[in-house]
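What follows is part of the complex, with its chains left where they were.
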Amino acid sequence: MVKKTDILLFDEEKGVRHDGRKPEDMRPVRMQVGVLDNAQGSALVEFGKTRILAAVYGPREILPKHMTLPGRAILRIRYHMAPFSTTERKNPAPSRREIELSKVIREALEASVFTRLYPRTTIDVFIEVLQADGGTRTAGITAASLALADAGIPMRDLIAGVAVGKVGGRIVVDVDEVEDSMGEADMPVAMMPGLGKIVLLQLNGSLSREEFKQAINMAIGAINKIYEMQKSVLKEKFTAYSEAGKNKQQQHS
Amino acid sequence: MSLTPSQIPLVPKVKKDTIISLLEEGKRIDGRKLDEVRPIKIEPGYVEKADGSALVRLGETVVLAGIKIELGTPYPDSPNEGIMMVNAEFVPVASPYFEPGPPDENAFELARVIDRSFRETHAIKLDELVVVPGQKVLVIWDDIYVLNHAGNLIDAGAIATLAALATTRVPSVDKDADPPIIKRFEYEKELPMEKMVITATIAKIGQHLVVDPNDEEESVADSRLSVSFVRDGTIAGLQKMGEGALEPSDVDDMIELGWKTAKKYFDEIEKAVTSYKRMLKNNAT
């Protein structure tokens, strides 16, 4: 456990955070799609040491049938942390936190997926946190959206997310675990950036009305950058496919 | 795992149309104005065997919060602080759609939204709840029991929680016993609170924002935003819910409407708590 006194969260003199970032700096972000062989679609997303794997299965049938809906696909979403992903080992049984995050991520994805195209089926999205260093739910939904795109599921827009926060009195973007646990506020935000719509918004901690506005604007800025990366990684992949004259969708059908 | 609910009744399209066309005229299906909350009735002390409690009626929504104080072990990273635990039970008396069993994602979400609003603002002076430093502390259990679900359970739960906590008394502890034991129903002091915290929920239906949505409004709403506030107006939590999306400008408006609503809630709670404490005092003398 890091002692609370050990760390200077924001160095006013140098204008930098505990890891040298400026308030508006994201950690290095890496994205990859099509990383898993069995899934219809998959993605690996990293924000610094936060590392998330997402996989999509479906549209597919489920039993018992009375859980399906006649006019649309249902979504089944699991946000789950690997036991070794956290500082202290996490019991693999779903925690109350994981259950809540699965819900807010599901509701965010419901806003983007054209579920009416696949009645009486389920589309399953599984998000595995392989390493947790802050911002796992927003990196998770970023990965989930990429995996859905990789699976060829039609969507209104991609979803990109980032956690902003208040740390050492400053509004900062892409909070890491130290900042999350020792800072004043952590605010995960996810959007359909092309449509300018917020699909996930939570705040843990305290902000004034002014700080909130500053934070949401910072989030929007970062989300737009993440969105560009998402589009570019998908473009790369589909270009690669068409060059090779083959199509992943066909492979899996 | 979170699943798209398949049990929730589909609201007939015609009902949704009615609700929206009324909203276009600035009206709501139950006759309220868009920024009008339903009648609130708060009854602190409803459960005498609890250390604090409040029965809250928000329109036809009925929620009962009960506080029990227990002895427990502190968290390793906060050895000198008591613990607050929030648990919500959507018991099946409250709705044809509630099933007996462990809490579902909605109950966990409600509990965690309220929990965070108190925890992150250090609303309760947890450092005054230590029995043996590093070993034994008091655990404040807030159990939120939904008795009738007619919409906006989060606000009703937050009102009941604050009213219950504000009237909670801390039982005496026999520290000489090994292990220490709580002397049930012998009270020492009021629960030490640093801040008052409440949550107000705004629903977006079509292009309209309404406060304190009832169950019909919830079922046609695109999204809801629960905003928690400290008494001084600081935002103490946010939770976007529902399958729809929000414009950034919506969020600003919802926070503003939320604060207007929160002030009403605070006022009602303060009235009820003051009158309850006066009654207690009169009974004691």
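Letters A and B name the chains as they come in the text, with residue numbers starting at 1 for each one.
In the analysis below, contacts are C-beta pairs under 8 Å (C-beta built on N, C-alpha and C of every residue); 3 or more make two chains touch, one makes a residue touch a chain.
Just so we're clear, the structure is a prediction, and the values are computed from it rather than from any experiment.
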How is the whole complex composed, chain label by chain label, with copy numbers? A x3, B x3
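Following the convention adopted for this analysis, only the chains that are shown with their structure count from here on.
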Round to the nearest whole Å and give the separation of the Cα centres of chain A and chain B. 28
Touching chain A in the complex: which residues of chain B? 1-4, 6, 76-77, 105-106, 108-109, 111-112, 116, 120-121, 225, 230, 233-248, 250-252, 255
Per the touch rule, the chain A residues reaching chain B in their complex are 1, 66-69, 72-78, 94, 96-97, 99-100, 102-107, 110-111, 115, 185, 187, 192, 195-209, 212-213, 216, 220
